[in-house]
Structure formats: structure tokens, C-alpha cells
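A single protein chain has been omitted; all remaining protein chains appear in their positions.
A, B and C label the chains in the order they appear, each numbered from 1.
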Amino acid sequence: MIDAVCQGRPMHDREDDPVLEVRGLSTTFDLRTGPLHAVRDASFTVRRGRTLCIVGESGSGKSVAARSILRIVPSPGRIEAGRILLHGVDRTTDLATLDARSPAMRAIRGARISMIFQEPMSSLSPVHRIGNQIAESLQLHTALDKPARRARVIELLRQVEIPEPEEAVDRYPFEYSGGMRQRAMIAMALACEPDVLIADEPTTALDVTTQAEILDLIARLQADRGMGVMFITHDMGVVAEIADEVCVMFRGEVVESGPVDGIFHAAKHPYTRMLIGSAAKLENRAAAKPPAPGADAPPILVVECLSKRFRAKKGLFGRRAVVTDAVRDASLTLRRGETLGVVGESGSGKTTLGRMVLRVIEPSGGRATYFDAAGTAVELTALDRKGLRRLYGEMRMIFQDPMSSLNPRMTVEQVIGEPLRNDGWRQRAIQDRVAELLDLVGLPVDVMERYPHAFSGGQRQRIGIARALAPEPRLIVADEATSALDVSLRAQVLDLLLDIQRRMDLSFLFISHDISVIRYFCDRVAVMRKGEIVELGPVDRVCEAPEHPYTRALLSAVPRPDPRARRLGARHRYVEEVAS
Amino acid sequence: MLAYVARRLLYMIPTLFLISLVSFAIVQLPPGDFLDSYISTLEAAGGDVSSREVELLRARYALDGSVFEQYFAWMGNVLQGDFGWSFMYQRPVEDVLWGRVGLTFLISLASMLFVYVVAFPIGVYSAVRKYSVGDYAFTFLGFLGLAVPNFLLALVLMYVSLTVFGQSVGGLFSPEFQDAPWSWAKLWDLLAHLWIPVAIIGTASTAGLIRVMRANLLDELSKPYVETARAKGLSERRLLLKYPVRLALNPFVSQVGWELPALISGAAITSIVLNLPTTGPVLLTALKSQDMYLAGSFILILSVLTVIGTLISDLLLAWLDPRITYE
Amino acid sequence: MSAQHEAAARDEHDWSVEAWRPAPDQRTAASATASQWRLMWWKFRRHRLAMVSGVVVIVIYLLALFADFVAPVDPNLTSTRHTYAPPQSIGLFVDGAWLPHVNGYKVEIDPIAVRRTFVEDPEKIVPIGLFVRSEPYEFLGLFTLHTRLIGPLEPGQPFYLLGADRLGRDVLSRILHGARVSMSIGLVGVAVSLGLGVLLGGISGYHGGWVDDAVQRLIELLKAIPTIPLWMGLAAAIPATWSPLTVYFAITVLISLIGWTSLAREVRGRFLSMKSEDFVTAARLDRASELRVIMRHMAPSFVSHIIATLTLAIPAMILAETALSFLGIGLRAPVVSWGVLLQEAQNVRAVATAPWLLTPGLAVVIAVLSLNFLGDGLRDAADPYAD
Partner (left out) sequence: GQSSPTPSGEAPMLAERVAAGGLAPLADRLPESPRVVDSVDGIGRYGGTWRTGAREAAPTWPLRTITYDHMTHWTPDWSGTVANIPESIEVNEDATVYTIDLREGMRWSDGEAFDADDLMFAYEVWGHPDLAGFPEWMMSTEGPGVVEKVDAGTVTVTFPSPNATFMDGMAQVTTVIGGDAFTKYPAHYMRRFHEDHAEGDLDAQVADAGVSTWQELFTLRSDTLLNPDKPTLNAWVVTQPLGEGSRIVAERNPYYWKIDSAGNQLPYIDRVVFEVVQDPQVLLLKALAGEIDMIATLINEPENKAVLFDNQERGNYRFFDMTPSDANLLNFAFNQMHKDQAMRELLRDKQFRAALSHGIDRQEIIDLIFIGQAMPLQTAVLPSYPQLHDERLATQYLEYDPDLANEMLDEAGYTERDAEGFRLREDGERLGFAILTRADKAFMADAGQMMVEHWQNLGVDVRLDVVDRNLVRSRKNANDHDVIVEDFPGGARDALLRPTPWVPMHHNAAYGIPWYDWHRGEGGEEPPANIIRQFELWDQVNATADTEQRLEAMRQILENAADDFYNIGVAVPLSQYGIVSNAMRGVPETMSGSYWFAPPGPTNPPTYWFAESAN
């Protein structure tokens, strides 16, 4: 069905001539332990109206490369060599030579090249309204007046599928769900219809249906604006769906690049092959998966009719109150050693549910019961701070947003060691354990002394995982725990988790939007929509024979990692009327 | 929020009551009473009070009676809007203060604005241009102003202006305008005199604001959202003002409400040296001379403003950062 | 060369699935990684000015500690013939011959102006030197010494590098001794209010709700009472039998018991907005105790501000003393402190005819500035983003 999209694209002669050429780019961070070559002699081209997908190992320099293009590499990073050619209508500018703070550069940012950051959740100003932040780029690069801008912003929000955009436009980032923030970011980037869009894993927090819509939206803009897209992602499915060209990065170098089909079906470089391999591997259930515990297995967590209603005051004196039912009467049972997946559209209340289980968010109704090692029931929803504190050793959480969940002023060692220290471990022991954990999640040990901001998204996420695993818990609420990991790594981490789970029957409440991961990793799955659990059952059943129409819609939107079998066009959306 | 404000207003009642009690007690804490200090001041000036006069004065000021009696008597009047009698000025307390609040407010406001206008830009500058020559220079000047006692500064300034311009600079008006009715000329004359106290009071507090602004801004500058804004192509200036500065203001705002009492309390010691008719010296002398109703009432007024100021600060905080809620 | 880079180089041709797993030898790198304090120290060292300032501060403290030895004379030693004696300048040669010396004064009394007039007298050579004998004195109350670092070769000769005050006491010696009080007791106060401020402010902001209300009311109460009456009241309440130093110590502590309010408000303000951040939640999920969450997880994000306020509080404290003396409740002889010295300079007489009495102000400025730049250094060292 890609053709359908293709036809939309203007066939004028300037078709697919390069807008952005990166040649021999090298970006280095001077760390205490020596220079770290985040990007080494990387070259790629973004063509008008085309999509260049960049895939690669986590920490291989994708984001840095992207930042380098916009000249916003964080210190101590610097562009060592290379040219970044931006082709304009009349002339070509080499961004690498511009002064990062110069007006020239400013004029390009946001207007000609705009970027969707990898961690949207922390990339938005916490104290400004979403609408305001989006409108800003309009104000900067267009002549629209205030009301016009607002209209446009609302329009954008609608396009990125934010419910009730008129309301949402006046809300603050912390009132948005992860995915919604990401979409807000996208809206911001698309606001001025740039020549080049750099999307750094723009869909990590989006369920497949929303993701599909976003991809369409981008495709549309490409079609009628001839926008060139540099699309960084880990989701081989997405790559297969949208890429024209693919460029594979590994340890800072571009190891392979070419048209999408070639990459998928005639990959030369071993890493690429491994990547494709693991993508395929994730297509079906993990071999290593222990047999799902039977219905008779003792429960570890019972959730009954949990619900959460948010009241967002408007204005200083809160005249109007916006009410959001984030979760409505959610009930589920998690058995010992079981993995319960939670899928659902973005903003459907997954995070809220997960957080309520740990009482990070106070439920406004219902109750949750936890069964400790001895099997005695503990009413979570009735516990006081002290009681909770005792349990937190056994119940852990992996946050959806790695960035903001890591204390910016603690070294990785301290971050991961924190739970241990609070269990009274000794410094030396902690260090060894941390080293071990880092090793498990595939990070070199010498990052211990680095601060969280000095990592790639994926690396941060792994740090989060390591922290969760540190005090050998019994229950982990994993919120999009692997969204930022490249497939090979994702497979590894999931295997690792399975391994641990087998060793000490640990249970997961595994929130994810990635059906393949769910299928690979979970025993049962709950499907959420608009705060309600619409379907709950064994993974295979739900995936093979979904009952609820929304689930079907969801599955229909799952991209397959094969450019020859593009199917997003064929997906159908779930609308209430269609329901029954 | 409205409910919150209401609640706070309610809290004020007990708080203020307590404050009034404590402050009244504190005013009384130093030994002796107004009469003692009156006499000793007199004697300090070479004067003398005969035993007979002492008795007469005692009778006149009716100073006998326990602190508590005095307190409740005073409180009773205050609640009826009568702040009592100033022994030292031989006037109702209102008159004493009223006559001076105007100028005090003017001076304090002027120096406050001066401080803000100077300190904020510099603070931002020295955060953005960390360790530039400018940063160092301003830091140095700032601390110079901070480390030299206002009294001394004022004195030196006056002496210099004396030796250089051959005229002393005390007061707020040149003699010819001292008692003249308000006019443009007088206003101008006032402004001509105003800058000295403003400068003196200002220098003492600019450093503080500069450093605090700098410190907080430095923390914000490296937050990811700044990068986002930058990626939008925002100019550095607007970017700073809109995002990091706003968050850096937080600590400042937590306190800004307390400028309210400061506005009418004025800088005592500076005013004394410069012989400014502000309320600061009044409070000081009132305290030194145990003029209890004057001191007590003034402190009470200040504390009311303090409490209100705190509330204002809290509201501003919530407005500045929507994540803050008080419910 | 970074371990990761090495790894990269080595793994160049090994594409096993294991490739992403770090090579075994990297685990030993744990030893190569440094603790946070170590890192800070490394960072700090790179900050030259901060290092210098640090040294200056240390020197100040050494001088204060060894004031007895360094000061040419006893700070309270009055000299009838040298009231308001102007500073002398050190000469190195006497008609060509090497002889470090200062010139004595020609002193005569001017009965109309009621003062002594001093003229440097090139005839009167006062040879000076290092490690000179002096009248014996108790060194830190430990043992008696007979030598001082610098001074006239035979004791008792006029030697006023920074001039003399109204009782003919040597200003230099007084400044040196003044450093003791000003750089110690003052800081105690600062420390106290810092602790209280962060703790109470932190609790107030982190808990919110009624705790917050309670703390805030307390703050209002304390803040509402102007400092001056408080000082006066307290000063009057303190028993007269206490030694001046104890009295002053008591007052500073009391002041600081009041002084924490501002910092507390600021900390609270920050915490109110910070407590919703994920990493705070994370800390709680890591079973960090409340105190630890406040002090170890949240407070550091505020450290720049705290350091700033600290460096600002110190001169304030030193000068509070001046204000106290102005109110006649400050430090008293024989104790000397910079505040007192400044106080003594606060009259037209000094400004007009004995400007050298203002030199203590210089001492304050130097001390404060170096403390400030030291603070800057620490701040940057603690800032993960600073390179």
C-alpha cells in the first residue's frame, strides 16, 4: 500500500535530490578517561521527500549525530571533523562551519531543520503550557498572529491524535502521558513544516495505532512539502514500513547504508544481519520462556477496581477544573512468577495504573493487595509511608522516562547503588554489585563515574533496569522498559530478565506498546483503552484471536519488519460505532 | 486555590496574636522603662533630672503596671485602630509613623528598584558569561558593597562629598526646600538627594541578588528543555528570559513578599547617618528608649505585612510553577 | 584512551551476538572508576582561582591561629605616645647599607587641636627583623614564647605598619587577632542557620500539607520580629557575668537561630516544585529514608544556591557584629574582631584624620571574596554539567 502514499508524492524533477548531506562527521566527548568518539567519520544523505532511517546499536552515536547537525552537542562534546551541507533553494550552507550561536544557525533551527528529541518527556519545559511551547516556533518562523497560531496549534495537536485538543492545548507537560508528550514534541517539530525533520525515536512511547497515524502524518508532509526525514529508530518494523534508505550505525561508525530492501534482504555487515536476525527472533515467543504459571499459582498482586481521576485546576484560582479519568475500575491478578503485559493506546492509563500499584500515585478508588514471600496479604492501598517503605525492596519500578527518573547529580554508581545502600550494604560490596549489574545490562564498567546526562537514551534506560534489579525484587512494574533499546539489545535484555525470572520466580507488570515484545515476553496481556481494561487473556489467544475490536485494530497496526510486506496501509482503525 | 487563601487568612489571626505578644514582650525585655532611658539620655546630653521631676514624670507616663496589663490595654486600643501614644515624640503613634512612611516608602522602593534593575541583568549576565572579566568585576564590586558597613560607607561618602563639593549631604532636601510645600522644584531637589541613600542601601543588597540569580541560573542552563528551546531557533536572550530565568526565580519569589514590610521599615542605620526622616530610626530610638507603644505598634504593623507578604510569595510561587499545589 | 574505545577497537572484527557484551577485562575497570568526591576534587583542582582562594582562606586561618606569633605586638597593648600614629613604611637600606627598618616619629602634642602630631623622623632608625625577641607571651595558652615573626629588633620601639588607633594600639596586630573571632564564631552562626534552613525548609517543602503550614507559621513568627529589637532584648537578657566572648557567641547563635528563615523559604520553594520529579519518586522507591531523600537526593540539586547564600551570609555575620556594637551590645574589649574594629572606625574623626583605621574593611573584603570564589569552585565541582 506504500504506493498509495507514493502517488501522493509530487513527481517534479527536483524529486529526491539531497537536502542534507553529512560527510565524514566526527563528534567526540573529552572525558576524564580519555576521548570518547561518539560519532566517527559518519556520512549519510537525506533526500527531499525521502526518509532516511538510521538504525543501530544503542549508544552508537545516532542521537549525537543528530544533535551535531543542529549544532547542539552538549559539552564536553565537540565536532572534530566533517561537513554538514544543507542545500537551500539557491545556496548550500555548511552548518559545521557556522557559529552554533549565530543568527544564521538560529534561522535554520526549527525553520529548515527541526528535531524531535529522543526523550520528549524531559525535553519540554515543565512550567509552560504545551500550547505555548508549540506556538513558540510558529511565532518565531511564521507571520501568524496570536489567534491564528493557537488555531494552528490545536490543529497540530489534533493531527497527532491528542484527545480534546482544545482542552489539551492549555495543559502542562506533567499532565500529559509519556506518549502524549512525545506527540506534543512531534507537533512542535512539524509546526513550521521544515525542509528536514530529524526524528530521534519519535514513537518509542506510542502504541502502534497512534504510531501509524503519526507515520502517516509525516508521510503526508513529505508528500506535499517534499520534506526530507532523518528517522532514528530501533523498530525494524517501522523501518521496513517507511524507510527509503537505511543507514546502520555501530559504535559511532556507519557500517552499512543503502536502500531499505537491500538492508533487509541482502545485508552485508554482520551487525546488520544480527539486527535483522533479532528482529525476526522477536517476532515469536521466546524459546527461553518458562511455562506460564497455571491459574492455581499463588497470586502476588491482586488489583480490584482501581481508578484514578485527575483534577487539573485551570488558572491560579482554579475556576474551571478539568477532570480526567485516567483509570476506571481496573481489575487484574498477577500470579507469582508470571509476566502480565499491559498494552493500550497512548494516554489510556497504563503508567497511572502501574504507579498506583506502587502507590506513587494515590488511587482515588479501588484497592490493590500484595502477597509477600510468606504468602500473607498486604493491603497496599491501606499502607502508610513506613509500611510501603518496607515493601519497596520487593516491589520495584522501571520508569517510562529514564532521563527524569535518574538523579542528575548522582553518578551511575550512586544511582544503581542507592537501593543497596539503603539496605545497609557496604561501599565495596555495592561497587562490585553495581559493576556486575552494569555488565549484565551491557554497559562498560567505567561509566560508573559518569552522570546520567552523559548517556544515550538506551543506556539510560538500561541504567534504570539495572537499578530495578539491584535489590533482587519479587515484583517489577516495568513501564516501557525496553522502548529505547535496539532490537538485538532488546532481545538480550529480555532474555536476561527471563533468566532472572526463572532463577527467582519474579513477576512483571510489563507495560509496553510493542506487541512483538509482549508476545515474546509475556504470559498474559491486558489491553487498555481510555482508562479501562477492555481485554485480558493469554498472549497467544489475544494475539491470534482478539475478541475486543480495539485489540484487533491494534494488532492490525503492528508493522512487520519486512519492507516487502508493508501493511500499515491495510490497517483499520477502531471507532466506537464499528465496535460491536 | 481560593479555599487555600481563605485558610491562610484564617491562620493569620493566631499567628499575628502570637507575634504581637512576643514582640511586645521583647520590646519590654531590656531593663528599665521609658523613663529610665529618657533620663539617661538626658544625662548623656549633660542634662539632669531632679528627684522631684522623676516622681512627676512617673506619674505622668503611668508606667507602673505589669507588662500584661499594658499589653492588653494596648491590644484593646489597637483593635479599635488606636496604636497608642509615643512618649518620646509626645504624639499619637499614628502621627509619628504617618509623617515618615511616605518618604520611607519612596526611598525603599527606589533602592529596591535600583537593586533589581542592576542585579538581575548582571546576575543573568554573569551566569551566561561565567568567569568572564565582567563576571569577576561585578562580583568584586558587589562584595565590596556588601562587606563595607552601610554606616561607614555613608560616612565616607558624606565626608568625600564634603571635601570635594564643600557641602554636607545629610537629609533629603536642600535647606530652601526643607519646609517648602511640594512642587516640581522640590521633587527634583528630592531626586537629587535621593541617589545617595539609594546607592548606599542598594550596594548592600545587589551582591546578594546577583550571586543568587547566577547560582540558580547556572543550574537551569543545562536542563534539556533549554536545548529544546534552542533547537527551535530561539535567540539566546529570549530563550533565557522565557525558560531558565523563570525557573531560577523560584528562590527569589519565595522571599519577595518580605519586601513588603521592608518597604515601610526602611534601613535604620543608614537613615541615621544620613539623617533621613524615615521610619527606620524611629523604630530604633523607640526601642532604645523603650517607647513601648511606638515600638510595639510598629513591629505589629510590620508583622502584618510580613504575614501578608508570605502569602503573596506563596501565591506567586504557585503561579510561577504550576507543579506547585498547596491542597 | 577510553575503555569503551579500546573495546571498540578490539571488537572491530568480532560480530558475535555477544559483541554488545563488554569484554571481560573491562570489569576490572571498576577500580579505575573514581568516587564522586574524588571526581569533584579533580574538577575543583582545574579551577585555578578557586584553588588560589582556597589557599588564601587557609592562610587567613593560619594567621588567625598563630596571631599571637605573627602579630608584632599584643593587640591590646596601648601606647600613650602613639595615639593615632600613622602607618610607617619599611625601608631596606640605611645610606646604602642593608638594614631593614622603619623610621620613628617626631611626636608633639597640639593642645588646641587636642592631638598628637606625628612626623616621620629619618634620624630615628628603628631596625626591624624576622623572628625577633619580644616580651614573653602565652602561645595559644600552651606555652610561653619569646619570639615574634616580625617586629623591631629591640622590643618597645614604635612599629606600626598599619598605624595605630585612638589608644595607640597596633592596627595590624588587632586585625590579625580580629580574624579569630570574625572567621570562627561568625561562621558557627552561618553553619547553624544553614543546617536549620535546609532541614526545616526541606521537610516543609517535601511534606507539604500541615507540616508545611506549621513550619511556615513558625517562620512567619520569627521573621515578623525585626532583628534589632531581638538583639537588644536578648543582649539585655544575657547575664552580665559572662565573658564578652561568651556573650557574643550566645548572640551569634541566637541570631542564627532566627536567621535560617530565609534559606528555609527558598529551599521549601524549590522542593515544592522538585518533589513531583521522577527521580525523587525513584529515591523513595529505593527505600531512601525521608532525611536521605531531602538531604542526599533533593538538596544537591539546590547546592549552587546554598553555596551562594553561604558566601553571602558570612560577611553579613561579620557585619552583624558591627551593627551590634552600634547598638552598644556587641563585642567588648579586650576581645577584638573585624566588626568591632570597623565599628571603631565609624566616626568622622577616623575617616577624616585616620583613614588607616578602615583597613579592617579590606580584611573583610579579602576574606569574603576568597570564600566566595572558593564557593564558586565547589559549586562547579559539584555540577555534573560543568566541564
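One rule holds for everything that comes next: a contact is a pair of C-beta atoms (placed from the backbone, for glycine too) under 8 Å apart; a residue touches a chain by one contact, two chains touch by 3 or more.
Since we're looking at a predicted model, the values are computed, not measured.
One chain is not displayed; in the complete assembly it touches the shown chains B, C.
Of the listed positions B:I26, B:V96 or B:L194, the one in contact with the omitted chain in the full complex is B:V96.
In the full complex, subunit C contacts the hidden chain through residues 76, 78, 80-81, 83, 109-116, 166-168, 232, 235-236, 240, 327-329, 332-334, 347-349, 352-353.
Where subunit B meets the chain that is not shown, the touching residues are 30-32, 36-57, 59-60, 82, 85, 88-92, 94-96, 99, 155, 158-159, 162, 166-168, 170-171, 175, 178-179, 272-275, 277, 281, 284-285, 288-290.
Assume only the chains that are shown with their structure count from here on.
Separation between the centroids of subunit A and subunit B, computed from CA atoms only, is 52 Å. In subunit C, the residues touching two or more other chains are 273, 276, 301, 385.
Residues of subunit A found to touch two or more other chains are 74, 126, 174, 453. Contact residues of subunit C toward subunit A in the complex are 1-5, 7-8, 11, 15, 17, 19-22, 26-30, 32-36, 39, 42, 273, 276-279, 281-290, 292, 297, 300-301, 303, 382, 384-385, 387. Interface residues of subunit B, counted against subunit C in their complex, comprise 11, 15, 18-19, 22-23, 26-27, 29-31, 131, 139-140, 143-144, 146-149, 151-152, 155-156, 159, 207-208, 211-212, 214-216, 218-219, 221-222, 247, 250-251, 253-255, 258, 261, 265, 268-269, 283-284, 287-288, 295, 299, 302-303, 306-307, 310, 313-314, 317, 321, 323-324, 326. The touching residues of subunit A, when paired with subunit C in their complex, are 31-37, 57, 74-76, 126, 174, 251-252, 269-271, 274, 278, 358, 360, 385, 389, 392-393, 396-397, 399, 401, 404-411, 413-414, 418-419, 422-423, 431-432, 435, 439, 442-446, 448-449, 451-454, 467, 488-489, 492.
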